[in-house]
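Of the protein chains in this complex, all but one are displayed in their positions.
Per-chain numbering from 1; labels A, B and C assigned in written order.
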Amino acid sequence: MRYLPLTGADRAEMLRVVGAPAIDALYRDVPAGMLHGTDAFDLADGKGEFQVEREMQAYARASRSAGDGPFFVGGGLYRHHVPAAVDHLIQRSEFLTAYTPYQPEIAQGTLQTLFEFQTQVALLTGMDVANASLYDGSTAAAEAGMMAVRITRRNKVVVAGSVHPHYRAVVRNQLGFAGIEVDLAPADPRAEDDIMARVDAGTAAVIVQNPGFFGHVSDLTTLADAVHAKGALLVVAVTEAVSLGAIESPGAMGADIVVGEGQSFGNMLTFGGPTVGLFATRSKFLRQMPGRLCGETVDADGRRGFVLTLSTREQHIRRDKATSNICTSAGLCATAFTIHVAMLGEQGVTHLAALNHAQASLAADRLAAVPGVTLVNDSFFNEFTLDLGRPSAPVVQRLADRGILAGIAPATLDGVEGDADRLASLLVVAVTELVTEDDVEALAAALAEELAA
Amino acid sequence: MRYLPLTGADRAEMLRVVGAPAIDALYRDVPAGMLHGTDAFDLADGKGEFQVEREMQAYARASRSAGDGPFFVGGGLYRHHVPAAVDHLIQRSEFLTAYTPYQPEIAQGTLQTLFEFQTQVALLTGMDVANASLYDGSTAAAEAGMMAVRITRRNKVVVAGSVHPHYRAVVRNQLGFAGIEVDLAPADPRAEDDIMARVDAGTAAVIVQNPGFFGHVSDLTTLADAVHAKGALLVVAVTEAVSLGAIESPGAMGADIVVGEGQSFGNMLTFGGPTVGLFATRSKFLRQMPGRLCGETVDADGRRGFVLTLSTREQHIRRDKATSNICTSAGLCATAFTIHVAMLGEQGVTHLAALNHAQASLAADRLAAVPGVTLVNDSFFNEFTLDLGRPSAPVVQRLADRGILAGIAPATLDGVEGDADRLASLLVVAVTELVTEDDVEALAAALAEELAA
Amino acid sequence: LEEPLIFEQGTPGRIGVDLPPVPAATSRLGGTARKGAIGLPDLAEPQVVRHFVRLSQKNYSIDSGLFPLGSCTMKYNPRLNEKVARMPGFADLHPLQPVSTIQGALGVMAELSDWLMRLTGMAEITLAPAAGAHGELAGLMAIRAAHVARGDARKRVIVPDSAHGTNPASAVLCGYTVESIPGTEDGRVDVATLKAALGPDVAAVMLTNPNTCGLFERDVRAIADAVHEVGAYFYGDGANFNAIVGRVKPAELGFDCMHINLHKTFSTPHGGGGPGSGPVVFAESLAHVAPGPRIGKADDGSYTVDAVPGGGAVGRLKAFFGQMGMFTRALAYMKSLGRDGLHTASGDAVLAANYLMVRLSDEMSPAFDGPAMHECLFDDSFLDGTGVSTLDFAKAMIDEGFHPMTMYFPLVVHGAMLIEPTETESKQALDQLVDALLSLARRAKAGEAAMFHAAPRYAPRRRLDETLAARKPILRWTPPVDARAAAE
Partner (left out) sequence: LEEPLIFEQGTPGRIGVDLPPVPAATSRLGGTARKGAIGLPDLAEPQVVRHFVRLSQKNYSIDSGLFPLGSCTMKYNPRLNEKVARMPGFADLHPLQPVSTIQGALGVMAELSDWLMRLTGMAEITLAPAAGAHGELAGLMAIRAAHVARGDARKRVIVPDSAHGTNPASAVLCGYTVESIPGTEDGRVDVATLKAALGPDVAAVMLTNPNTCGLFERDVRAIADAVHEVGAYFYGDGANFNAIVGRVKPAELGFDCMHINLHKTFSTPHGGGGPGSGPVVFAESLAHVAPGPRIGKADDGSYTVDAVPGGGAVGRLKAFFGQMGMFTRALAYMKSLGRDGLHTASGDAVLAANYLMVRLSDEMSPAFDGPAMHECLFDDSFLDGTGVSTLDFAKAMIDEGFHPMTMYFPLVVHGAMLIEPTETESKQALDQLVDALLSLARRAKAGEAAMFHAAPRYAPRRRLDETLAARKPILRWTPPVDARAAAE
């Protein structure tokens, strides 16, 4: 077997040294009858590389990948161009096959990268500090809720209707098991929420999303003041990190904690995972922050170096007193994020954001001109909501059958509580720099036909 | 522009240091009127990465790649499985972006790899020494002819009908310009050549191919003796390196020089280039050998190390007295070869060869059973010739239109002199480990239909 | 050459990514347009590539040498897996596409689920958890949901003191209080101690088997019986499943659920700390409350996304379907090895650990008797009186060209050194490690403490001041003061 370097002779010699007659003898602590040979498993035997590749390729070809035609699906994952250098670099053995940098002297590559990641996230979100990544945006949102509960010693979290349905479901589930009350405002396609009506003296945090799931962008300054006036924290979720290049940062608008999905930078869609959870906050909340942190220090010769730090917050030191149970981060995805943002730089991030916004704006105008279609949003970044005037899910399916992935019918999503009638006719459309004018025309034409039918 | 790090400010400061008013001023030695701006070029301006990728992808999709369906084309390039680790490793910056190892202290990676390559090639071919690669098999064959002329001080080279038509054309062209007589035996689909009839006292070398272009494998021992008796050298070309795992080595059969195409190990088809030219010979001919050589030595601390050596044969030292004009080798392709052969090892090379041969043998039986088809070869490795009893070129085209790439119609090839009538009906079919039984059935069925039509 | 931070290399006027010009369009940002600069540095592509290549060269990795981190399972990461994960049908696929357009991805999930359930003997599975600790949480949620469903909500979770820190942390996150129980002299759970701790308010006992001392909990069946007797569930921490995969079915050991670390047992890369993937398998006892996603098959053979058992008693664990990029890698790995290869792999891993344990015992002090499973544990008693600590010993390994073992874990052993070689190291590589460690142990005993204290000397950095880092945290780059002043 190609991955196993021991030969029969090696095994015999090693067993001799160990003093065991056979490998099975080393399993003598396994209860009788429970140590099996291969026959006990109704599974295939090993295969050569090209056979496995062929089988996996067959699966890959059984899906319609995003690049196969017009594509407008967003909803928390966005199809952006990732420069070839990013994937090249994260495949370097030294990044790909290293472990968590517990031995900093021989892990400065990973550590300095994480330090740069933390800085980039802090800059983009307008916050003081960021951690070295969490699993994804949805679990980061849940962690933020729990952190707010720890900080405020209150036990209720309010989740706005602008928040991604999946994020809502994750927050409700995770906080629910932790014994925290979760007040979910209904889905809010028209940004009409009066979220403050749900905030009371027991509220630890209000979680909003910007741009919202339906695309709205909001100035959160007033909301932040109102939340703070109630003694609660404002948590802002950002599911499209590219928007931070065009929209005022959550930090500047008064957020206490910013969580986000960083997939847009450096990471492919990959069917939704792995991605990279962003988590940033104010310095004063640092020690209540979950997740890994990388910090600057000096070595025995006085040279600058980086280490994992403040691990007294973490489970491997604090066990049941830890700020979170998180052990694994999104290291490699964070590395990809860091490299892509480094390549873009100030100019690139702002240009990319402007390009996305302009293309989306043009596409919205074009699609709103299709008879029967109404543009729901007065404001948006690169994703907006259309009202088709009829149930959108069947339309989406028929367009998919024609080779066009038109977007998301929100009524079909887990976690999207709200006015079912109002939701049923909506279509959430994302337009990134990879969408061409031809793609928009193709969608407009097909949509016109479907709606005329 | 993303590849150019100088900023406007950098340029201004550098021009100040240089004492030039503008970059154009540095071109003052260019004759008047011949220094142009961009307008002088009717070409496009620069584009972003995803735009370029899209344009190149459009070209890539305009071809029918080998993996898109049944595929039986060989003729000097073979579609084998290359393990993913090979391509991963050769893309490492330290291999990919290094130069020729002129500074051995910081190029031991490339040098040790080349030393291992030379050893592998020597072992596979059964020769004493091998160089660090030439451009490809065809130019290696021409180099062998010229080397034989240098060694024997004779001026004629005989090329057998078993040799690949393109190799024949290259040898004739290159040796012709060098003033060497080239005697080309006609194409030899049935291995009936009496090549010795062309060998005389003025003959420096006889070049044969094994397995031949049409697939025959021959025991060359008797031929080697006869060639040597005439005072000439036997040059054996091997275009399918995998065959060396199953067939007695050319060295063991008496070859003086072995040239070959190493693409089968480690390299994709890549439309025929770049590939890797193999060149091996006897120790006594070492100093007449063309191309780069890597040798073992020690460093100032007595540790083993590797350097380029015997460069007094080469053009950068000897100029017009060099053994060849070659400067660039196939370094990275040779690295891929080395890694793949290292992964295969003794067991893998022989197993792979046996697998190719067995699958080809079964496929030959199946295809020979198609009405109207005759198997021309009594012996072969993984490629054989069928006689379709009618012109093969139109059949190949029609099968291609049906999605099956059936092989090569040799009559269409540049350099394939011979009996046109006999050649016209032939089809050369290659079967590697990547050809499935379904592929063979598909070809057999389609061929039966075409021939019945 | 030192490599500055990317922020110290930027110069305005450069670009690393060329983009088409922005077309004229109506702004829809309203009043929210960004007002200030972000503060990111501008570099060209060649500079960024060189920066990260140079940084990478400061890392040790499994591809550069043996990485015997106990409990971390640093095995070889096949390159085929990387190639497969990047096939456009997996990498360029969105989970919110219509189900008819994601059949291949669902097929991978279905086949992966099948492999994992057959290997563990379990009845149900969720692929959603993003990592092992997330899987623990998912499993505990199911346990809580099961108790709640039968009107028997419970409070306590019992965890042996040798467990990973994630176990108690996850239990707390799930609303439980945690009780830690000490192990026996021979490094295992004491059934009597456990029984004494059990009671009707105990929701679950979490057990890692093989445990973090590298030992198989030979009383696992008795423990299971005791746990079940009080109506509690038996949670399996599958972090060490690699020792027994293809040989032992955790369901037969009595576990009600278990998470599996795809990045340990099934070779997906660690990537400097993640991403991971932590599917959870469930026995029949918990199948009725297993969380989603759940892939089914329609009559026409197409894959479906089915409703979650128990009416969603355990809700969504994570957005979308889980770590698909890890699923494709793990499935490619399982298909490559097959049941025979997996059987051989676990055996080789155990053999290698025992070989190290026996050979290293010449100079080092094993914490417990064997046989070891996939890893072997030493305490620091062989260093007594040498002035060399476990930390010093580990740092000295760096100068010998090896990554150190896991230090000071598990907590139950003084100055613990936990060594896990995995099955993908050759005997030559194991022998090199043995030679280096034995030589270091002899040098420690010979009074060369100063050398150990000075280690590492041949690494990109000498020992780093972790106390300083924690006392005065610098967690991000900030522009130098003069640059800020100049900008004002």
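Note that a contact is a pair of C-beta atoms (placed from the backbone, for glycine too) under 8 Å apart; a residue touches a chain by one contact, two chains touch by 3 or more.
Here the structure is a predicted model, which is why all the values come from computation and not from measurement.
> The chain left out here touches which displayed chains?
The chain that is not shown touches these displayed chains: A, B, C.
> Can you work out which residue in B:Val52, B:Ala229, B:Ala420 or B:Ala445 touches the chain that's missing from view?
B:Val52
> Which candidate, B:Ser249, B:Ser264, B:Thr385 or B:Ser425, sits in contact with the chain we can't see?
B:Ser249
> Of B:Thr152, B:Gln288 or B:Gln315, which one is in contact with the hidden chain?
Only one listed residue reaches the unshown chain, and that is B:Gln315.
> Tell me which residue among B:Asp225, B:Glu346, B:Asp419 or B:Glu449 touches the hidden chain in the full complex.
If we include the chain that is not displayed, B:Glu346 is the one touching it.
> Where the complex has a chain not shown, which of C:Phe7, C:Tyr76 or C:Phe452 is the residue touching it?
Looking across C:Phe7, C:Tyr76 or C:Phe452, the contact with the absent chain belongs to C:Tyr76.
> For subunit A, enumerate the residues touching the unshown chain of the complex.
1-5, 7-10, 46-49, 51, 83-85, 88, 93
> Which parts of subunit C face the unshown chain closely enough to count as touching?
Subunit C touches the missing chain through residues 1, 9, 11, 18, 44-47, 49-50, 53-54, 57, 61, 63-65, 76, 78-79, 336, 401, 424-426, 428.
Quick note on the criterion: only the chains that are shown with their structure count from here on.
> Chain pair with the most contact pairs?
A-C
> Just give me the whole-number Å value for how far the CA centre of subunit B lies from that of subunit C.
One centre to the other, that is 46 Å.
> Take the average of all CA coordinates in subunit A, do the same for subunit C, and state the distance between these two points in whole angstrom.
Chain centroid spacing, subunit A to subunit C, equals 19 Å.
> Touching two or more other chains, which residues of subunit C qualify?
As it turns out, subunit C has residues touching two or more other chains at 12, 14-17, 19-20, 43, 45, 49, 53, 78, 80, 82-83.
> Where in subunit B do residues touch two or more of the other chains?
Only 2, 49, 83-84, 88, 93 qualify.
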